[in-house]
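A selection of the complex's chains, in situ.
When the chains are written out, they are named A and B in that same order, and each has its own residue count from 1.
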Amino acid sequence: MVHSVAEIAAALGARFAGDGTLAVGGAAEPANAAVDQIALAMSPKFADALSDGAARVALLWPDADWQALGLEAAIFVSHGKLAMAGITELMDPGPDIAPGIHATAYIAEGAQIGADCAIGPFAVIGTGARIGTRARIDAHVTVAAGAQVGDDVLLHSGVRLCGAARLGDRVIMHPNAVIGADGFSFVTPEPSSVERVRAALGDENEGRAQKWQRVHSLGLVEIGDDVEVGANANIDRGTIRATRVGQGTKIDNMVQIGHNVSIGEDCMICSQVGLAGSARVGDRVVLAGQVGVNDNIFIGDDVVAGGASKIFTNVPAGRVILGSPATKMSSQVESYKALRRLPRLFRDVAALQKAVSKTGQSD
Amino acid sequence: MVHSVAEIAAALGARFAGDGTLAVGGAAEPANAAVDQIALAMSPKFADALSDGAARVALLWPDADWQALGLEAAIFVSHGKLAMAGITELMDPGPDIAPGIHATAYIAEGAQIGADCAIGPFAVIGTGARIGTRARIDAHVTVAAGAQVGDDVLLHSGVRLCGAARLGDRVIMHPNAVIGADGFSFVTPEPSSVERVRAALGDENEGRAQKWQRVHSLGLVEIGDDVEVGANANIDRGTIRATRVGQGTKIDNMVQIGHNVSIGEDCMICSQVGLAGSARVGDRVVLAGQVGVNDNIFIGDDVVAGGASKIFTNVPAGRVILGSPATKMSSQVESYKALRRLPRLFRDVAALQKAVSKTGQSD
């Protein structure tokens, strides 16, 4: 992945100065950069570290004096993290999956493999599965019979696509993620303890036999274009209708998305989040790490939920929430503060009781 | 999976009306039902949607006027979700695992494979492992040497059974679940920071070297009949005695069950629950999503724990609990309400202080 300074600048839509022909073979933090790497120093605070490394070229802030920094070339960017997106994309060779179908892969009869696919060792593609063009499927991936995969999809090793999976184009799935396992749905002939507790809202649950009968899953899992799914994450298939994830939504490692859940577009669902069955989530929603969403909850567009928020009730569009149970962020912060001041409040009330009792006596 | 209306009614133990010979090839929500599908409209609120779909037959509530709904046949059920269990079971073709042992599977010498098994591509069955009759083992499953699997078990792709695994009959395991990994158990020659903190209950922990020595796991994992284990879930083997899950218990995706844990029968353990080592759980217990259970805790029969409850102390049988730390549900709800009213309480106390101070002065 060697690029010239001028090529990198063009890819970033950025201005460069100095020797545009310098060859760059990688990117590094300023202090650790090797002589063929570009140093990422997009803020003046990284300037000093440049001299600790060996980089001859750097990504710098807009008005940096690159020559004073001892560089032979520089590229100037105003949005550091956006430039990171561009330059890391340029430098990323991606996983090493040889073109074509590996000799050890097992492609069932009737599977349709698109042009220019790369399929790794011991991958399995089941009967009737359809794989789009230029898809890359790494070692040990299982694509079950009937699953459908769009163009330019990348499935890392150990991914499991059940037959109900429908993946759009450019979907990325990280190792050991599972799409389309059966939903967790059971019913008891008589009301179960959960149903009785929800009805009575009491603190005690009478013991009664409950044998769980399985509600089988017949629904699909529809994953939109440009979705990314993290390692060891799970998206269950729907019961009758489909579980859906809208295009552009990014899902981190070990996220649980239950059956019948619907998630909108361009959401960000961070690691270890759990969405229980039939939850509905709007567009551009951000759920930070370890957030929990109760079943059948509705979360409006543009909601932002802080880390470990536990969401038990519907959330209107645009709301910023926090805590367990989650409330408006400001209420939660107020509660935390109040909790910390509580011991003093107890002392104040005790003092008042004394004073009032005295006042009463002195009357 | 085509069935006649009369067959479906018989399987559900339900009454039908109209053309019992109509062929049904699937189930769908009323608005989306195709002409060969049965519409699931078990409540009057779904009646209107029937005309949006093309279904000629529907599952209806007991006294529905099926002819007025424009249907050619109808099946009447009083418990909608129970009927869902029946009809989805009928319509579910299950995973597509070809009968017999796939040519690419590796069966070690000395493994015992029961009659009528289906074993998929690249599955591995180790030496001395025993697989019951009619078991279905999907692609990429590992059954380690010595593991035992009952009759009619279904192991989805990527399941890992370590040698300590003992599975009853009809167990279902979803993709990438792991049974029998080593427990997380370590010890330091001198008291570790955790032991010192538990003894002192102070806020500060003095730094001292602590090199963790491994306690190896020699115990089994015994999984009862009719247990279901979710995708990417883990049940660790015991140290000396077995980790146990009782028959009929259902375990969702990404649940963690630590070493030596004992879980009773007919429990429901929802997604992302974690049970630390040596926790004991009774029968018919329901733990909602993201519940945490401390090590060595005892949870009685019929306990119901709400979403994200964190359980640090023993829970008596039949108790309904919530919160972190978990308490009786009613106490928790009272605490939430009190927290919300706190800012007003602070204002009230401030006003009282003013009033009392004035009263004092006016004396």
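The definition used in the following text is that contacts are C-beta pairs under 8 Å (C-beta built on N, C-alpha and C of every residue); 3 or more make two chains touch, one makes a residue touch a chain.
These numbers come from a predicted model, not from an experiment.
Engineer: Shown here are 2 copies; how many are in the complete complex?
Structural biologist: Whole-complex copy count, per this file: 3.
Rule of thumb we're sticking to: only the chains that are shown with their structure count from here on.
Engineer: Could you work out how far the Cα centre of subunit A sits from that of subunit B, in whole Å?
Structural biologist: 23
Engineer: Which residues of subunit B touch subunit A in the complex?
Structural biologist: Per the stated touch rule, the residues are 26-29, 32, 40, 79, 81-82, 84-85, 88-89, 91-92, 95-96, 104, 120-122, 138-140, 156-158, 174-176, 228, 230-232, 248, 250, 252-254, 266, 268, 270-272, 283-284, 286, 289-290, 301-304, 307-308, 317-320, 323-324, 328-330, 336, 339-340, 342-343, 345-346, 349, 352-353, 356, 359-360, 363.
Engineer: Using the touch definition up top, name the residues of subunit A that touch subunit B in the complex.
Structural biologist: 106, 122, 124, 126-127, 140, 142, 144-146, 158, 160, 162-163, 176, 178, 181-182, 184, 186-187, 189, 192-194, 197, 201-218, 232, 234, 236, 239-241, 254, 256, 258, 272, 274, 276, 290, 292, 294, 310, 312, 324-325, 327, 331, 334-335, 338-339, 341-342, 345, 348-349, 352, 355-356, 359, 362
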